[in-house]
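Missing here: one protein chain of the complex. Every other protein chain is in place.
Up next is chain A:
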Amino acid sequence: MARALYIHWPFCLKKCPYCDFNSHVRDAVDHAAWQDALVADMRHEAALAGGEPLGSIFFGGGTPSLMPPALVAALLAEAERLWGFAEGIEITLEANPSSVEAAAFGGLAQAGINRVSLGLQALDDAALRFLGRLHDADEGLRALAVAQRQFARVSFDLIYARPGQQPSAWEGELARALALGTGHLSLYQLTIEPNTRFATDVRLGRFAPLEDDPAAELFELTRAMTAAAGLPAYEISNHARPGEESRHNLTYWRYRDYCGIGPGAHGRRGGVATQRHRKPENWLAAVARQGHGIAEESALSPPTAAAEALLMGLRLSEGVDLPALARRFAIPPGRLVDAERQEMLARLGFLRREGDRLRVTARGMPVLDAILGELVHPGLVAA
């Protein structure tokens, strides 16, 4: 029974050069048609994974701050009707910090949004231009101020480890960011994803990504500064004042069920992985045809699900509860992780076992993918 609902709004005014998310630029969007289709997709999920009130809803994108507040309100009303809302439900919306969108923040708050995640991305104009953002630094900060007035909880994103970025520059930028007083920060290192304009730029030698060693230094710096400011990392790239963590995202990382609706959305419910059609038009057509937007639905074997649970859970500072995972997937702990590798990784200071919990240490976090490659029991991974 899912207690988290993800709603994907796939439209952007402009595609950012680093972004490989499912986002699309369209001249016009028929909001009434989209509302009907999203409601239908939602009903399909509620029928399969309803029964418990929702603890969180997340509007992601694309740029969901482009949604008319009335549409957001209608979708929330339908979700409440289908599942019911738990006390203190967290309802997050990703927003662009432009003046146009900031003007709609009041309406969105009224529609029921109580948390925003603002795509600030950088605090200086040159970096924002490099990242292909439509706002400049001042506009972003003004939008943040509006958000902080309108919403109970505010988080914002920054992209760092940009080409040539010096530790002193990042230190200054992050200090300013921390001084802005939000209870949550998502700090992502720039990664060059395939099929993005940045990937082409790098291939053509227009710029070179920051090397791993200096990037690792920036990562350490980030953790030290956020911890000192009272917003320690609770996940690889996410930092929060205790209690201010994104409850919705914790659902993913703790590998609990969630419904995902809208184009390209993924879901996990009752051991089944769902994926919606990615292209907006195809998704719309699928909903019209079959009453939901699912392109692929596959049952996950216990080993596969266990591997996913480890991949996600070890991103968190709290780590995973091994005996609990073992019970959940009926796989003994010795078959979840490679005991010999676990010991080696612990000796190297990358892992710690505390009671039932297995955690990746601060030292291990920047090399988590390599650690997972060693640690996850080979029996869980299809070759």
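The definition used in the following text is that a residue touches a chain if its C-beta (ideal position, glycine included) is under 8 Å from a C-beta of that chain, and two chains touch if they have at least 3 such contacts; residues count from 1.
Just so we're on the same page, contacts and distances are computed from a predicted model.
Per the UniProt record, the chain missing from the shown structure is "Elongation factor 4", taken from the list "Elongation factor 4", "BolA protein", "NADH-quinone oxidoreductase subunit N" or "Cytochrome bo(3) ubiquinol oxidase subunit 3". For the chain left out of this panel, the touching residue among A:135, A:268 or A:292 is A:268. When the missing chain is restored to the complex, the residue among A:215, A:231, A:325 or A:358 that touches it is A:215. The omitted chain makes contact with just one of the residues A:258, A:283 or A:329: A:258.
Contact residues of chain A toward the unshown chain are 6, 22, 60, 188-191, 212-213, 215-216, 219, 236-237, 249, 252, 258, 260, 264-268, 273, 275, 304, 307-308, 311-312, 315, 344-345, 348, 350, 365-374, 376, 378, 381-383.
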